[in-house]
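Here the complex is missing one protein chain, while the rest keep their positions.
Labels for the chains are A, B and C, by order of writing; each one numbers its residues from 1.
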Amino acid sequence: MVEKSQLVSDEIALPALYSSVRQHSLQICESLEAEDFSCQPELYVSPPKWHLAHTTWFFEKFVLEKVLKNYQPYDPSFAYLFNSYYETAGDHLPRNKRGALTRPTIDAIREYRRYVDEQMETMERGWMDDDVRQLIITGLNHEQQHQELLLMDIKFILGTNPLYPSCLAGLCLNEMSAVPQRLPSITIDEGIYLIGHGTKEFAFDNESPRHRVHLDAFGLESDLVTNGEYLDFILDNGYKRVDLWLSDGWQWVNESRIRAPLYWHFVDGIWCCYDFDGLRPVDVNLPVMHVSQYEANAFARWKGMRLPTEFEWEAASPFIEWGTAWEHTASAYLPYPGYQRPEGTIGEYNAKFMSNQMVLRGASIATPPGHQRLTYRNFFTPDMRWQFSGIRLAKTL
Amino acid sequence: MVEKSQLVSDEIALPALYSSVRQHSLQICESLEAEDFSCQPELYVSPPKWHLAHTTWFFEKFVLEKVLKNYQPYDPSFAYLFNSYYETAGDHLPRNKRGALTRPTIDAIREYRRYVDEQMETMERGWMDDDVRQLIITGLNHEQQHQELLLMDIKFILGTNPLYPSCLAGLCLNEMSAVPQRLPSITIDEGIYLIGHGTKEFAFDNESPRHRVHLDAFGLESDLVTNGEYLDFILDNGYKRVDLWLSDGWQWVNESRIRAPLYWHFVDGIWCCYDFDGLRPVDVNLPVMHVSQYEANAFARWKGMRLPTEFEWEAASPFIEWGTAWEHTASAYLPYPGYQRPEGTIGEYNAKFMSNQMVLRGASIATPPGHQRLTYRNFFTPDMRWQFSGIRLAKTL
Amino acid sequence: MVEKSQLVSDEIALPALYSSVRQHSLQICESLEAEDFSCQPELYVSPPKWHLAHTTWFFEKFVLEKVLKNYQPYDPSFAYLFNSYYETAGDHLPRNKRGALTRPTIDAIREYRRYVDEQMETMERGWMDDDVRQLIITGLNHEQQHQELLLMDIKFILGTNPLYPSCLAGLCLNEMSAVPQRLPSITIDEGIYLIGHGTKEFAFDNESPRHRVHLDAFGLESDLVTNGEYLDFILDNGYKRVDLWLSDGWQWVNESRIRAPLYWHFVDGIWCCYDFDGLRPVDVNLPVMHVSQYEANAFARWKGMRLPTEFEWEAASPFIEWGTAWEHTASAYLPYPGYQRPEGTIGEYNAKFMSNQMVLRGASIATPPGHQRLTYRNFFTPDMRWQFSGIRLAKTL
Partner (left out) sequence: MVEKSQLVSDEIALPALYSSVRQHSLQICESLEAEDFSCQPELYVSPPKWHLAHTTWFFEKFVLEKVLKNYQPYDPSFAYLFNSYYETAGDHLPRNKRGALTRPTIDAIREYRRYVDEQMETMERGWMDDDVRQLIITGLNHEQQHQELLLMDIKFILGTNPLYPSCLAGLCLNEMSAVPQRLPSITIDEGIYLIGHGTKEFAFDNESPRHRVHLDAFGLESDLVTNGEYLDFILDNGYKRVDLWLSDGWQWVNESRIRAPLYWHFVDGIWCCYDFDGLRPVDVNLPVMHVSQYEANAFARWKGMRLPTEFEWEAASPFIEWGTAWEHTASAYLPYPGYQRPEGTIGEYNAKFMSNQMVLRGASIATPPGHQRLTYRNFFTPDMRWQFSGIRLAKTL
């Protein structure tokens, strides 16, 4: 699943990286109340404490059990409770029951993390073995993905609470700045482009193999769509005009009574939006966030433009600034030509989700430092919007 | 909704009663973890902290707001969050969102309780006014109902957790003893019986008016059905024999894959059942508990007997021992002849639920002391079984 | 299931009765198009041809198979297709698949009816045997019930078609006349009344045993509620006032967006209603029809009155005119004291449905002649309204 990365030759750095990544997960959650840790308001949201336990189980299952002879799991029931979706790793708790797990408590899970971290330390030779190092690097990248999920889920738990409580978790976000007054759009020429991961650095299996893609010439905006522009779409009845929407999107908008991005509320005549510091008036200069692919699509059509494909995005990515919001693309999440699903349980990591999802590219303010990559492929069904997602427009030339 | 009760003339006792009932709610929850307080594993289960807040709001809404001039609610949003179902008291949080309320935390709700209790104390003259006293007595009976719900919900939250954690909440249960080796059944003669509440003591509106019911002669078991007898039903394929079941019950059994009472698990060849002290082998001499009306009905048919009607039960109640488990009856929950729905919001308390539910009579080990009454009418849909419910058999003579 | 009836001694009449009842089913359907025969627009509606086949299978299964040695079923697959819900009679087609049965065609089913009718004729001695005669009488009463269902289902199939086609099936209805300008209401004294079937005539098992019921004094309207009165309820915002509704009813009204009786449409400023002769303006002097028990209940509460219990209805029935519309009662459908479920498959006829339904009394314009009875207990869930149901009000004195 991962290629040999340069970290492998850097034997000293890995334990420090491990410690720092593991520490960061706890930091994100530092200011939560015990109740916040245990809540699953929607099927796709997981309780923060579940993330803290699941990422820990990942190291137990894929590193400690393989490296340490006679390793005793911290608690034999945890494999059932904290396996997410690895069918080949045994039976697991149905996803819709995560919020019912009041026990183990957050304190018990912190204890579990300490135990596993200590066991990892005991694994002296392991840290020098290339295969083990690859497993650890995978586990750390996995934990970083869950760090972004933690921020998504915490925001959802608090941001859909009628009290709109503020929370310091937002301090773990990267900085976001206002979109400048329109930088010129860029143009990419027709040609063959190499797409996909091609270095020794770590990357997920779904970013490979590197392969050739032919692209027609296209233009791409330098800036993300702002809240202000999106407000114009709302005021122009964008949510009511059937001609702007995909058929499935139109059904979604109507059944879910969607009238604005997630976390937006019309309060006393003013559009407000929830952020970790509470409900505040929408800042029209910031990039719009928490829109679904359906909304991004309809917005683009309203503008007379379109979303870029993930290949266009990757080809153009050296020329644009990105990293504020995951950018919706027009591409379905499918394997690259020549993709080989890894053997064993780890093969379930990405491959089995390659249907009914759309790719998002870039990274967001919630992506942990060091986890951004030009070739990164994030993916969600087109109705999801609790991820930190935004819109960049493209057009055919 | 309530008749003038004798407590009205007993001015000293009420503040002490108030203090003791309010205290008892906290006692039940004493050993819970913060996460336990905030969990709603099924739509019909409420988070324990929600009960603690809702019962407090009940005093704010129906006593303090009426008695204290210029009363300032502790938090204006709480009316929305903690109103259960009183449509005429304003908009309220949808029931399925109670478990998403991680805030206010349990600590904040304890603070809310203290505030309201203090405000109640300030209401000096109120405690001596007959109408106010009636409202307070209603509020206390309401809180006692939620004390039983607290025990039901805590048991559900812990008892469906795969870890089956033990918890001291069970200490708040009344004592339950083994069913003796068959006391003789009793016989009730044909005749006219007076049914319903007829004293000055407090009773809910649905227990009135007292009225005449003609009963044919019937027999009633002195003892509740035991776990042992119920086990025989299971072993005799009771859950597989369509001829024993009502049509709706048969559908329920099959769709919900019911094969035993709630909290029963077949572990390594032994039937075990969860109680507050964890998962333990079923004690065949204890009364069977946590069965639905459908199951009670099928069991009775298997025995060649039937469930008593609520009128039969009330007519026989002076002659039997009851109070261990709520006893399923064959009666639908409907208004008594001459029943008048009380005016105003309090009229929603019972009246609007008089459809699609069945009556249970008696009381259970989870009913708080002083809350039992011969005329009490509890009610649930026939598929519910998280209440402490049992079976007593009757037969036509 | 049936008591010995006087028809038993009347050996000549039964074959003629058989022939006439069987004929009447076909008559009801005479003017239908082939497509109408095969349609199931809602789960609770059955295709007319299914009724014609099911009632025929009933005679095959419960008469011919028992009486004729070596009886060969017309088609061995029909037992699967046309058994309705008799679990003990073998596997059957799921109810929601009846509308997918384009084959056998209506012509094939007419042929099936002819075959079975001819076989019945061959059963010479059978017609003189008391037990067989009882089975035949049951089969005929069963077919008469389906005749009313046929009219309900045909009306639904045509009346929910956007073309509102007219159809001669309505000719098979009994006459309905305008409600006079208020006859005085009647008063029934407190006392013990004998309720239930007590003669040798045929009656269904659920009407027995005859038993004593104590009733308080009550008043009962002589007339059914009219369309005009019901219109006043609508105009007074009856469907929007939560205080008038049972909790379940309120949910039903809102989820199903109910704003008027079934078949009512507001067309160009006029309330119209579908009958077999098309969509026509509502006649304010006719009894309101096709309302659910929830609506009947809310209407009664709006009037400051209530629905009668089924016992009150039966006690009063000799003094009122009835037979236009099935009258909603306040009684749940439950077994009478001493009721014994019949042995064998026929025991499924009524007994297993005694939960979650409400009783309707009387008869309607769609009830076939000779099928009316003071003790008849019809039953539906409280949200159903495709039966010919109306409202009669009562009050406690």
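Everything below uses one rule, namely that a contact is a pair of C-beta atoms (placed from the backbone, for glycine too) under 8 Å apart; a residue touches a chain by one contact, two chains touch by 3 or more.
Since the model is a prediction, treat every value here as computed from it, not as a measurement.
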Going by the touch rule at the top, give the shown chains the omitted chain contacts. A, C
Out of C:L26, C:L43 or C:A100, the sole contact with the unshown chain comes from C:A100
Would you indicate which residue among A:A330, A:L360 or A:L374 is in contact with the undisplayed chain? A:A330
Since one chain isn't shown, list which residues of chain A touch it in the complete complex. 85, 87-88, 192, 211-216, 218, 242-243, 245-250, 294, 309, 330-332, 334-335, 337-338, 347, 352-356, 382, 396
Missing-partner contacts on chain C, residue numbers: 33-39, 41, 49, 77, 80-81, 93, 97, 99-106, 157-158, 160-163, 165
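By our rule, only the chains that are shown with their structure count from here on.
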Contacting chain B as well as chain C are chains none
Using mean CA coordinates as chain centres, what's the gap between chain B and chain C in Å? 37
Just how far, in Å, is the C-alpha centre of chain B from the one of chain A? 45
Just how far, in Å, is the C-alpha centre of chain C from the one of chain A? 58
Which chain A residues touch at least two other chains? none
